[in-house]
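Contents: one structure, followed by commentary.
Subset of chains shown; positions unchanged.
Each chain gets a letter, A, B and C, in the order it is written, and its residues are counted from 1.
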């Protein structure tokens, strides 16, 4: 081989003091960066196809706005999946929290921040409650997370319907819809996008940098090992599910703000869409690693595709086909690049292909 | 050892059944402070099961365990490790996706100073420095401190687990076949480390199939056979033939414990 | 008018080449497909173009991004079937704010003033009509059941409410309540077989949408029951076939084609500055085996495909 990578080590004993990875690499993650490039390619293609409609700030604004609620849910889901768990209940917990919160706010009356803040707190408490239930059942009762959250998925939706009698509540304080739902900052940056971005950044830092994130990854990497070295695995699992529930509750308020109604028949595909985003973002369903930014990119890929297809006038049936195909291709390209990267500086994919041909 | 001293750990009549296999069968065990006890036995004799039972990661069907003469809570690994007991498991206990430093400090991270620490941030630099020192102490050849341990060589992983246990133990450390994957030099370092640790008054339970190593480091040797302790010997008063005979059942001896 | 974007694009392509967009309540539903046909026919006649979009489910959280995207593509007029009267208010208002003429078809908003016109079916009356069909077949009364989709879907909820109110008005009938099929025919079949095990003397079932009807028919057939009047909603080719086969005894037909045609008409009126009818309510036809081959029945049946 011409130009082999420099020999990185000449001492036999002891460890190398290689520099710590730069911060952006940790937060972003090599994986998330790959898939982010793919998202940029998709955006570029649509921008060329529809420069005057797709490639407009007003359009990106709306895409972001529509992805905001899912992004908040995605932060929690990433933590759950990194523990090798899954949470199917988020959509229903969102609806339940929205319902209870709306009922409380309706009974309080008022359109101002007073009522709204009570509503926000109530929604988050509802989310915490159901997340805690999930966590306890997963961690203490050792029931598979799929079953636990499928159960609470049905139960919370059922309770939401019981509470409302199946009729949506649309008495939402005006301040929520005008400020959070459709307000803007810095001219035309939607408030809900800013809120979601804050949640995402906090979540990303937590997962990559803090003890909480480290324990989350440790539990997903090897529950047995974490337990043996004295990590309180059960407690960590309960925390993670509870946090996810809290975020779902918070998302319930965001949804109320955006839709001005409880939309109990909505969120039907939320769990699947969020899980897909997490996996597109490079997090393994088997746990142990993952990045929040990857999840956000994983949300935007289908969102941008759908937006682009609608704008370019692709028929809805073909959209489904195309979204499915692009999804597979995107993750495939990502996985090719990733396995190439794992081979280090020594040539990657091309060399592999070449070597396979000559070497065997 | 004299009778007046209180064993740091003492187990009586431990039994554990897996399906049709009785891995522990009324097994006894004891170790005194600062002592190095080797636990030997044929494959499947129950050594690892005993270690797991004594370090809180496996519940037994019956039997009692005393720490410093007291029945204390030893039902979870975290309770046990709070007592100052650390364990190198035979199948190790490393999180494969984390790096050597993270594994070294898992569950015991150093807080960053000030507000950052309160927020859950860690002092990565310090942990890195100390880990490196601990690995170098063992002569471990951990080549990268930021690669996942799941991708490391058998010996590298074992060295990380040993460094961790030795670093944190204050009363007792279990080493379940710690040198199995180690190179010649690293093995020597581990045996030296065992002596050094026990000089500090920390008890060491050493499991190995290498009789020379066992003879070299032990104060006492306890032999397990089919889940039962069949002999307790002074390392000075025995020889390889006797040990092998006891392990395989060729020699039968009452348990003198 | 103030519709800047729309006017320029229309101007460049000749005064008649309006760009219309139609957002369905749910994609792949025969009611909306028939409406789409009506829209396309009318648009073609007027020289306008139409693109049709729709969410995978009748779900405002899925419909909103689509409406937003459609608005971003700047059609001249938007015909939309809101999946929720409140939740879709703001996105549709945004369309109006972007200078797009909005026509509400099939369903409406809590504040319909953002629309130039609303052309809707009275789903409550549809539910009442369904009860009437059962009443006609069983003048002696009996137990009746509704199989709906999911709670919170305005259209099917209103159908159920209409049915319930009508049933309450006739003391000979006992209303057993509503069960939800989650839009899965298999679930509907399960529910109906279980309901028949509980109350073998059910005389009528109102299935509030196509899949509920398909599943209910299967359930009745599985249970081997005869003499139950199953009333379906909508009159797509599949439903007409069920009617012909005797699996369904009556259908409540809306007029999606007409809604679509009227919608385009109002949209063009609005775009061209002509007078617009702000509210049109379309009616229902009860189709049974007796009238299905009559002119009235044939007229009411939905189209299977456009052209």
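Simple rule for what comes next: a residue touches a chain if its C-beta (ideal position, glycine included) is under 8 Å from a C-beta of that chain, and two chains touch if they have at least 3 such contacts.
All values derive from a computational prediction rather than experimental measurement.
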Using the labels shown, and knowing each kind appears once here, what does the complete complex look like as a formula? A x2, B x2, C x1
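Basically, only the chains that are shown with their structure count from here on.
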Going by the touch rule set out above, what shape does the chain contact graph take here: line, ring, star, complete or other? line
Which chain is in the middle, if each chain's centre is the mean of its C-alpha atoms? A
What whole-Å value do you get for the distance between subunit B and subunit C if each is reduced to the mean of its CA atoms? 71
Distance between chain centroids, defined by C-alpha means - subunit A, subunit B (Å): 41
Centroid distance [mean C-alpha coordinates] between subunit C and subunit A, Å: 35
Multi-chain touching residues of subunit A, meaning two or more other chains, are none
Can you list the residues of subunit C that touch 2 or more other chains? none
Subunit A residues touching subunit B in their complex are 9, 12-18, 20-21, 206, 209-212, 214, 217-218, 220-222, 224-232, 288-289
Counting only contacts in the complex, subunit C reaches subunit A at residues 27-28, 51-54, 56-62, 64-66, 68-74, 84-87, 89-90, 110, 150-153, 157
Could you list, by residue number, the parts of subunit A that touch subunit C in their complex? 50, 53-54, 56, 58-59, 62-63, 65-66, 69, 161, 166-168, 170, 177, 181-182, 255, 258-270, 303, 306-307, 310-311, 313, 315-317, 320
